[in-house]
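Only one protein chain is missing; all other protein chains are in place.
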Amino acid sequence: MACSCGNAEENQEQYLAPLYDVLAGYECKEKDLIPVLQDAQEEYGYLPQDVLQEIAKGLGVPFSQVYGVVTFYSQFHLEPRGENIIRICMGTACHVRGGDKVLDKMKEELGVDDGETTEDLKFTLESVACIGACGLAPVIMVNDNTHGLLTPEKVPEVLDQYRD
Amino acid sequence: MKSLAELTELKEQAEKKLRVRKSSGKPQIIVGMDDCGIDAGAREILKKFLAEVNQRDLDVIVTQTECSGQCDQEPVVTVQLPEESKVTYGNVTAEKLEQIIEEHIVNGNILEDLKLDQ
Partner (left out) sequence: MEQSIYRSHILICGGTGCVSSGCKEVRSSLEDELARHDLEDEIKVLETGCHGFCEKGPLIIVYPESVFYCELKPENMEKLVEEHILKGKIVEEFLYQEPVTNESVRSYKDIDFYKKQERNALANCGHIDPEEIEEYIATGGYQAIGKALTEMTPQEVIDEVKDSGLRGRGGGGFPAGLKWQFASEAEGDKKYVICNADEGDPGAFMDRSLLEGDPHRIIEGMVIAAYAIGADEGYVYVRAEYPLAIKRLRIAIEEAEEYGLLGDNLFGTDFNFDLHIKEGAGAFVCGEETALMASIEGKRGMPRPRPPFPAQKGLWGKPSNINNVETYANVPDVIQDGAETYKQVGTEGSTGTKVFALTGKINNTGLAEVPMGITMREIIYDIGGGINDGKEFKAVQIGGPSGGCLPEDKLDLTIDYDSLLEVGAMMGSGGLVVMDEDTCMVDVSRFFLDFTQSESCGKCTPCRVGTKQMLDILERITTGEGQEGDIELLEELAENIKSTSLCGLGQTAPNPVLSTLRYFRDEYEAHIYEQNCPAGACEELLGAYVIDGEACVGCTACTDACPVDAISGEAKEEHQIDEDACIACGACVEKCPVDAITQ
């Protein structure tokens, strides 16, 4: 987060302020690492290096362990992500009911590949393992909302709900 | 929670609120609520039955039904006690309502003079 305006230190402090608030809510032991990362990601949208370093310091765990945990769990992201996260279920029930066709249509509509974010940072597209709403297969989640019984034709309609 | 007795007491209180979801084997008061019934004042009768049942803390289901074809006798109310045949009362008023509860529901005596022929 270095910048050339001469207020780097102050800016950095401001930038990390939300993280300090997060840390203040925990005992700051090793066991808090995953919840802290989850809260920090909620705050920043992703996990920038500065934030991870500060978390390592705050919890007193090696940075290598923080990095190891972040890269192990699919929930954590090191790159900026879209405002809306689209998760396409690739579970068995969705697979046999045509979930891959929904994914293809999504890719086409958004112009991104699986795991990528649109240039305007509006949407991130991810295929995920079962989200446990198999009764409604094929199903996707946009943020915390589940959309079920989808067909490729219904994809634009769903996306429109999340465009301004 | 200090004891099992305290929990059981709480359970009994809580069960009352869920009575309506266990209707089988319970006395039922069924109010005719089709247009003909409503025109004759069945809504008020239904509300009064409910209030009365609540006040007396009775485990009785108060529910509504469609027209039984006796429109000129509305409001029509049917009382169904467990394992007994249905008894239908016509032209039910607030006064008759109390009698029905007191005599039929609580004491189990059919009010022959108010009863309609089926």
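Going by the order they are written in, the chains are A and B; count residues from 1 in each one.
Just so it is clear, a contact is a pair of C-beta atoms (placed from the backbone, for glycine too) under 8 Å apart; a residue touches a chain by one contact, two chains touch by 3 or more.
Please read all numbers here as calculations on a predicted model, not as lab measurements.
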{"item": "Residue touching the undisplayed chain, where the options are A:Q14, A:Q49 or A:Q65", "value": "A:Q65"}
{"item": "Where the unshown chain meets subunit A, residue by residue", "value": "29-35, 37-38, 61, 65, 68-69, 72-76, 87, 90-93, 95-97, 128-137, 139, 141, 144-149"}
{"item": "Hidden partner chain, residues of subunit B it touches", "value": "1-4, 7-8, 10-11, 13-21, 23, 28, 32-35, 38, 46-47, 50-51, 53-54, 61-66"}
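Assume only the chains that are shown with their structure count from here on.
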{"item": "Separation of subunit A from subunit B, taking each centre as the mean of its C-alpha atoms, in whole Å", "value": "56"}
